[in-house]
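The complex is shown incomplete by one protein chain, all other protein chains being positioned as in the whole.
Right, chain A next:
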Amino acid sequence: MIELKNVTKKFGKKQVLKGVSFTAEKGKITCLIGINGVGKTTIMKAIMALTPIDSGEILINGETLNKGSYEKVTFIPDAITMLPSMKISEAFTFMADFYNSWNMERAKELLNFFNLNETDRISELSKGNTAKVNLILGLALDVDYILMDEPFSGIDIFSREQIADVFTSHLIEDRGVIITTHEINDIEHLIDKAVLLDNGVILKEFDTEEIRETEGKSVVDVMREVYRG
């Protein structure tokens, strides 16, 4: 489980996170929802210790983040971080050099799944295909938790469908996923849990099937209540 307890963060005078607490369980897909600028990416970076937090606590399987944590959690940023001149195969080697948890077999499987060619250069890929390679770099790590920042933004509908397919496959199964998005429609049926965020605070955290069952509401219905109500 990933636990955030009362996490705060300021950038200069701007208080970006004002006491954020929520949990993300293993084997579940947790979706952080909020418009741009509410602190979604900051939360992910905080979990990965890519940005220091001012107060509060972040625990991964009950431990604070340490060197070994990077073999347990991975972060897929919204843009690829590999050098554009690299071939896909070179990016894979790069990952293998850095991470013990890199699973080359899985990477190849994903490459197939997305119909990509490992001799292609990253700089020559379309936007959608670049996003898919970016995703592979995270998914091919044998880690317990995967954080994905806006995996669907700016991508064509068919690529989005393909990426959504990953969530229903064994590639994600049994792992914990935290995904951020501002467009929930594509994945409403796929997520286990929604965390609604606004202005650095959590407005609501709920189980999506439970809210449909007990209140007959869709995720979008709840969002409308919470954000407009």
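What we mean here is this: contacts are C-beta pairs under 8 Å (C-beta built on N, C-alpha and C of every residue); 3 or more make two chains touch, one makes a residue touch a chain; residues count from 1.
Keep this in mind: contacts and distances are computed from a predicted model.
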Listed names "GntR family transcriptional regulator", "Biotin-independent malonate decarboxylase subunit beta", "Phosphate-specific transport system accessory protein PhoU" or "dihydrouracil dehydrogenase (NAD(+))", with the criterion being the UniProt name of the chain not displayed: "GntR family transcriptional regulator"
Identified contact with the non-displayed chain, of A:Ile60, A:Leu125, A:Ile146 or A:Val219: A:Val219
Sole residue of A:Lys13, A:Lys67 or A:His170 that reaches the chain not shown, by the stated touch rule: A:His170
Omitted-chain contact residue, chosen from A:Glu90, A:Asp142 or A:Glu188: A:Glu188
Positions on chain A contacted by the hidden chain, ascending: 27-29, 164-165, 167-170, 173, 188-192, 209, 212-213, 216-221
